[in-house]
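Other chains dropped; remaining ones untouched in position.
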């Protein structure tokens, strides 16, 4: 339930077109729905403008199914991240609109018609190995109605590939840069564009990469201003934040 | 030299009101000024919308003086961060407009009249010890013409202090949250507001804080969406990015 | 053998109702039972008030079976932690009273009738993924006769879920808070209740979580007083200590 719906309901009560019992029913789960093992935060959309998103990792298929089943009965779009292919099969019958994004390992159900933003988010990757994280960012941004432009495999080892796409990147309102190994790309992009850059370190690499630590530290200490960082492999966080900024 | 100035100059050349030699003089340092020990990036404002900022740490007073002397001859506002009080004294005669911000350890020279943004940036701190970093963010945002609201010492140990200020924080367009120790405040704020949150870990604390590592890791793994992170104690980076977002 | 039993035996010897040989038999294993690969600390209950608990991880099914077989011949309740489901099957015939707690991965045998404490331990989790660790704490506290209240999935991303349960949490005598990712919940709870808080970091999360390190450091540097920390994923340790405090 978003802010508009809530206001409408209260006006209906005020005008008498909805009686209190019926309104109570609607509002019953307003704050959160208490499942056995989880308390679904229904209030989040009112508070932060966005519905609760399901973090699939570490949840059993049964738990995931129960959560989605409940959320389908509500009106917000649904996004579940970190859902393995087999788990996605276990819930695929819940709705004809359910969609599984294989590369991004995300599952979405669109409940409201899309109203795409006028401006775009650029999602840029350094290499091919960064695609799953980048796609998680794209899917996240798109389910929340953002227009997304993809610029993949333009890392600093062949920097002319970036320059070739720079004009298009500059047209976007916010830039997500996904990179593993030394994570140098956000510094370069940050020095070339006049838009906020959200850097996503990935665990792509080996050895002194230490599961993404090298890219993470590199991005945090970037010499370019206008760059901030999310957790390693956190495509969701980047896509979510980019969408939030894009809609300001 | 910003984009408007550059366009005007080219129009003047086109119209013949400025001859080529004179224009060349203006454009001579357009890309960068080569001092002995530094190449000042004059082109940055055209490229990223912001003039080069001086990172004072690790520069000798002489180097700082030479850089500021050069930049004063240009038209952009000047910001130097991480300037110790004694160093600030060494350059204070360079301009009557020079201003030293003691707590923030910043030095500013305003060259253009301020045109404050309509909307504000909220700068929030968990504790009193976080003030120097928060003030660096404030000074940075302000020299780039942003309106700033300060909410200091509202950390999670006494969370009613945050709730008391929540309405005012929610009115701002972007929120900077500065915290040391366990760095829990951005998670809490991120779950309560519908605006982008820029988290700044500080090195305040001791022991397992490991010079800001605990706050840094905490913020990166925040369970709240809409939160991104800059380097430990990087008030400048947060203020700069917040301003960039605020002006979108 | 607990202190009461030991005293009774010595009195019987004093009074002559038990002869020395028979007493010797009873006392033979008093300090420890020397199996081939392990020395079971029978004396612990006298010394610390609690019987030895079996740490299942790293023990072969055969070793576990032998240890439980021996301990069943004694009078204390039995708790084995970190027991995989298949291993639990391997010992399930040892007693009709054996109980396997799937989520908690614990195995218990109650030998004495339960005398539940008057006051309760609150076990609170930030998310759904923290349940296995929380349940290990619950099972541990319960086998040692503590009353336990569960408050699951009330993390800081939707803090109203915590407030909703705060009155009930405050009624408990000691609070166990289980959280992964940034581990911010203990700080918040510690600032809101007047009871000791035992924080349990979990390895739930990814990337900069570094297998629980982020939550661990966050909890250790908590700005709230009254909070102490046990090892990552150490539900047993938290439940044990909470029970010890609850019975003071």
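Side notes on the structure shown:
The letters A, B and C name the chains in turn, as written, and every chain counts its residues from 1.
Throughout what follows, a contact is a pair of C-beta atoms (placed from the backbone, for glycine too) under 8 Å apart; a residue touches a chain by one contact, two chains touch by 3 or more.
Computed from a predicted model, the values in this text were never measured in an experiment.
Shown chains number 3; the total number of identical copies in the complete complex of this file is 8.
Here is the rule we use: only the chains that are shown with their structure count from here on.
Nearest to the global CA centroid, when each chain is reduced to the mean of its CA atoms, is chain A.
A straight line joining the Cα centres of chain B and chain C is 50 Å long. If you average the CA atoms of chain A and of chain B, the two centres end up 27 Å from each other.
Put simply, the C-alpha centre of chain A and that of chain C have 39 angstrom between them. Counting partner chains per residue, chain A shows two or more touched chains at residues 44, 216, 231-232. Of all the residues in chain A, the ones that touch chain C in their complex are 31-32, 37-39, 41, 43-44, 52, 55, 57-59, 63, 201, 203, 211-212, 216, 231-234.
Listed in rising order, the residues of chain B touching chain A in the complex are 44, 47-50, 53, 173-174, 190-196, 198, 216, 220-221, 225-232, 236-238, 240-241, 244-245, 248.
Residues 126-127, 155-159, 181-184, 187-188, 190-192, 205, 207-210, 213-225 of chain C are the ones touching chain B in the complex.
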